[in-house]
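Other chains of the complex are left out, but the ones given are in their true place.
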Amino acid sequence: MTRPIANPPIVLLTDFGLQDAFVGILKGVILTINPKAAIVDLSHGVSPQDIGHGAFLLTSAMGYFPGGTIFCVVVDPGVGSERRPVLIRTKDYYFVGPDNGVLWPAAQKNQVEQALHLTRTAYFLKNISSTFHGRDIFAPIAAHLSQGTCMTKLGIPVSDLVPLEFPVPEKQGNTLILTVLNMDIYGNPTLNITWDEFKAFAGNAFCLESGTRKISRIYRSYAQAQEDLEPFLVAGSSGYMEIAVKNGSAADQLKIHCRDRLILTR
Amino acid sequence: MTRPIANPPIVLLTDFGLQDAFVGILKGVILTINPKAAIVDLSHGVSPQDIGHGAFLLTSAMGYFPGGTIFCVVVDPGVGSERRPVLIRTKDYYFVGPDNGVLWPAAQKNQVEQALHLTRTAYFLKNISSTFHGRDIFAPIAAHLSQGTCMTKLGIPVSDLVPLEFPVPEKQGNTLILTVLNMDIYGNPTLNITWDEFKAFAGNAFCLESGTRKISRIYRSYAQAQEDLEPFLVAGSSGYMEIAVKNGSAADQLKIHCRDRLILTR
């Protein structure tokens, strides 16, 4: 069960960037409702309208926040359409955002206990736009929750949340088809396979093909890599394997993009 | 009258970007004076030295912050010249910054009640540079104010603030000349006309000309738009009409820039 804590942090994850006033406005709305709210930025650098990118960042960061944390996620290309605003309570956390899959993998990973369609407009801002529900619905709901408002007051239960599954490795004989789940700012592609899964499948003798390039080295850390510009695999901090180049960008050098598929042979 | 609240938020709006230490230094200065200060970033992405951009972001965000909020605004191309540092109290807020117009539209919109030229150097940092008054004057003043220091101690009344007016639509028979007030990170140009003004002038049959391109569709939300790459108008979250392209950048596609003028015909 979620540990109740006083004034839990409200963690913001959006694709708003930091140039405009959008993120600041979310914070103003929250502080107007709960002047003592503890607001934390997870990231506002989700690729515009990229639900999968938002879901990955949320899932990889979630477990480092204290129980009771309220994640307010605004990656919302369907704002103003029929997509539902939802609130999900899991074993340890709350998630507020659009029902478009962005909350799904994190919520599943932490075990969904209750999900609501947010219907109680008394807890929204007075005027609801059709273009900025982060401001008008999600931030106010997060603020009310952080003040101790009982979640059952906020909407009606639903059991048909929109799912989003990260791709899993596809086994074909002695090969696995892997997918790039994420690309970080350093140009390190994250693959959809953990260190343990990798070792179980491939051991130390493997070949990962990316176009015409082949990767066959594995290191424990970036610093351990000896040669510059030779790409290698490393166990990334998210638990997944990453491709890296010492002092360079693997993405640039290998021309790899998010969601690319690569062939791993053992 | 401004509702007095304990330890009101200090909201920072600057053109400093986030690469250097400038924003962090403002926060350090504030926390040295008021260790319990609640500091909020509105944006540090104002286009360098662009007073109009800063004024737009401030005006569009202001109303979402709680009464008593102290806005500390540093868009200050005239730093070190004779331009005055000022503090403005309005019906609900305080504004600290340079007297160059950046505070003007927001302050006017919220009704100016008192304006001071900041002259009391006892409330500044000890050493005043000629290049960084955000650090040396504006942040310290905001911090002292947030602790309850009476504003009349901080300077001398002035009644001749430097004005800055946003352009208004210019009517010429059946046409309106509109101006692009702002460009957001998605490439949606904001026009200087509200939904109500637009409807009153043009109804549903209109033509907005941008170079050789014509826009004649209007939607309630981004998601409602059916075709990709067909530009349309939408009521933006700031209250003004915006030009948008579904899943794209209207600015790039139409080659529109901030402050461009477009012709609306009914």
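By letter and in written order, the chains are A and B; residue numbering begins at 1 in each of them.
The rule is simple: a contact is a pair of C-beta atoms (placed from the backbone, for glycine too) under 8 Å apart; a residue touches a chain by one contact, two chains touch by 3 or more.
Bear in mind that the values here come from a model prediction, so they are computed numbers and not experimental data.
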item: Number of copies constituting the complete assembly, 2 shown; value: 3
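Going forward, only the chains that are shown with their structure count from here on.
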item: Sites on subunit A touched by subunit B in the complex; value: 16-25, 27-29, 31-32, 35, 39, 48-49, 77-81, 83, 129-132, 135
item: Complex contact set, residues of subunit B against subunit A; value: 5, 9, 11, 13, 18, 38, 40-45, 57-58, 60-61, 64-66, 69, 184-186, 220-224, 234-237, 247
